[in-house]
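Sharing a structure with you now.
Complex shown without one protein chain; remaining protein chains in place.
Showing chain A:
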Amino acid sequence: MHPVRKKRLFVIMIIAIILSTAIGLVMYALQQNINLFYSPSQIALGEAPRNASIRAGGMVVKDSVKRHSENLSVSFDVTDFQHKVTINYRGILPDLFREGQGVVAQGKLNDEGVFEASQVLAKHDEKYMPPEVTEALKNANGIVKKRP
């Protein structure tokens, strides 16, 4: 083979090897680490998978926040004004966590239908509403309007 072509082939092979490794890595990592968002209604209707890493969110229900008296365990309900889901969390909640605010949590739905959160996402502006929650509320309202 012509030396220049040989060199080109070499370069192309290296690029191909690196790219295919990277694509393999990406595919694998994406499969493991995608977290779908489910609204309280979807969870109540059984659409969300159990024991898989997902995200859930909605408005925190007034007077639903219950704290353990000894440790940092806390539980609260979130709603899209159609259904409620209870979220359990152990740790420190973000500064802007308040009743009546929109939150998004990451974690798993257990067999009792309670959401075990590993992380409650912080928002840094009180006017800011997570887009997922906005959409969940809109969809829940849509269901109401279609039903009458």
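Couple of notes before you dig in:
What we mean here is this: a residue touches a chain if its C-beta (ideal position, glycine included) is under 8 Å from a C-beta of that chain, and two chains touch if they have at least 3 such contacts; residues count from 1.
To be clear about the criterion, contacts and distances are computed from a predicted model.
The subunit not displayed here is recorded in UniProt as "Heme lyase CcmF/NrfE family subunit", chosen from "Heme lyase CcmF/NrfE family subunit", "ABC transporter ATP-binding protein", "Polar amino acid transport system permease protein" or "Acyl carrier protein".
Where chain A meets the omitted chain, the residues involved are 4, 7, 10-11, 14-15, 18-19, 22, 25-26, 28-30, 32-37, 53, 55, 67, 69-72, 91-93, 95-96, 104, 106, 121-128, 130-132, 135.
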